[in-house]
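Omission of a single protein chain aside, the complex is shown with its protein chains in their original locations.
Now for chain A:
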Amino acid sequence: MDINTVTEVLRPRARDEIAAARPGDAFLGGGTFLFSEPQPELRRLIDLSKLRWAPLSAGDAGLDIAATCTIAELHAFEAPAGWTAAALIGECCRAFLASFKVWNMATVGGNICLGLPAGPMISLAAALDASCVLWAGDGGERRLPVLDFVRGPRENALAPGELLRRIELPAAALARRFAFRRASLTPLGRSGVLVIGTLDRDGSLRLTVTAATRRPQRLDFPAPLDRAALAARLAAELPPALYYDDVHGRPDWRRHMTQLFAEEIRAELLGEAA
């Protein structure tokens, strides 16, 4: 929809052209969120597209994804052999409520910055140990695990004027085996629960819970564990209050499904019958 309060669009072509932050500013990635709801506070849009960041860069260290990389570009990524967990990219793209048409515009960074519990790029990044690289308005740069970057629904760690430059997925995480589970109240609807498990060569299991909880949750299990031990850890570390309550699922159901999926993933990755 039209954002009628916007009076100016800035289109920086390089980092030093990014204007100093003012109240009413918003960085424009794909626009698929900003243009989807009334934004009465907005006065200026700072369009990131002319910075022409390379969307994807794969190397020995892992995969760097520019904040402006579109979902469509990410979905089209062809991973090198050995990056088993890169298949999570497709799974997480399909977890979008939005259609492939929105993938042509929506950006990875935008989805992460929005911080919605069901943000599937948050699920992907959190499950693969992503770091966020942030650019401060004064030229500085800092890094933050995505688990710390996303603080809650519509809440992130960005300071005023700071922007998300890219996320980095380490090669080690991409080389893990994985299991993916998702539940929604409608057949292809918004995720109410999304649980990803990864298994390292050393046998360590990681579970990442998104959509069900207010912010991404990570449980690490360095050594194999049984059903009861998993249930105990889930109960202790993900108490009922952490679960999200909105039209996409009651918190008790989200907790139930998280526990169900966690156990299925444990059994699958540790080679036990469910």
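Following the convention adopted for this analysis, a residue touches a chain if its C-beta (ideal position, glycine included) is under 8 Å from a C-beta of that chain, and two chains touch if they have at least 3 such contacts; residues count from 1.
One rule holds in what follows: contacts and distances are computed from a predicted model.
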Completion exercise
Answering from "Putative membrane protein", "Branched-chain amino acid ABC transporter permease", "B(O/a)3-type cytochrome-c oxidase subunit 1" or "Dehydrogenase": the UniProt protein name of the missing subunit is "Dehydrogenase"
Exercise for the section: Could you tell which one of A:Gly31, A:Gly161 or A:Pro224 touches the chain left off the display? Expected result: A:Gly31
Fill in the blank from the handout: Out of A:Ala21, A:Leu56, A:Met105 or A:Leu242, only one touches the absent chain, namely A:Met105
Completion exercise
Omitted-chain footprint on chain A covers residues 1-9, 28, 30-32, 35-38, 40, 42, 45, 47, 49, 94, 97-102, 104-105, 183, 185-190, 192, 227-228, 231, 235, 246-247, 249-250, 252-254, 256-257, 259-260, 262-263
